[in-house]
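With one protein chain removed, the remaining protein chains of the complex are shown where they sit.
For chain A:
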Amino acid sequence: MSKDRVSRRQFLNYTLLGVGGFMAAGMVMPMARFAIDPVLKANASGDFVATKVKVADITEEPQRVDFKFDQVDAWYESEETGTAWVYKNENGEIVALSPVCKHLGCTVDWNADEKNQNMFFCPCHYGLYEKDGTNVPGTPPLAPLDVYPYQEKDGILYLGKAQPREGA
């Protein structure tokens, strides 16, 4: 065999390299897509979702409002249920608070603790929040409950994506 001819071993090496090269490219491509995707999707989250609550029916007593929205989790799209505590404050403005405790994420309840009336209470480590969502210092949470932006359309309450606020 002449020196310039490709030996069997070399041939095998080349082919394997080639395959490996393709595989590597196959992996890089989706990774790049993952990295870029969130940016492309950023706009989609600004949407408001309709609840079943009429704005006229909202009182000064916080009520639990469930609403449904679609969530895309990697390749899996599912219908999720969101929850808000909704009421009107003394000025008649609507307040919609997220029930997710700012400590470690348990679900807070309104008026659920006998010793702390008219407050949001977290059953996990006894976090407390005022009616306006402000965290009570000395309890585990370090920030107030997130607030949902809202809209009124045809008398129905629409909620956006909950937004964090500064701590007390």
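Here are a few things to note about the model shown:
Please note the rule applied: a contact is a pair of C-beta atoms (placed from the backbone, for glycine too) under 8 Å apart; a residue touches a chain by one contact, two chains touch by 3 or more; residues count from 1.
In this section, contacts and distances are computed from a predicted model.
The unshown chain of the complex is recorded in UniProt as "YpiF family protein", chosen from "YpiF family protein", "Cal16", "Nitrate reductase gamma subunit" or "succinate dehydrogenase". The omitted chain makes contact with chain A at the following residues, 101, 103-107, 122-125, 140.
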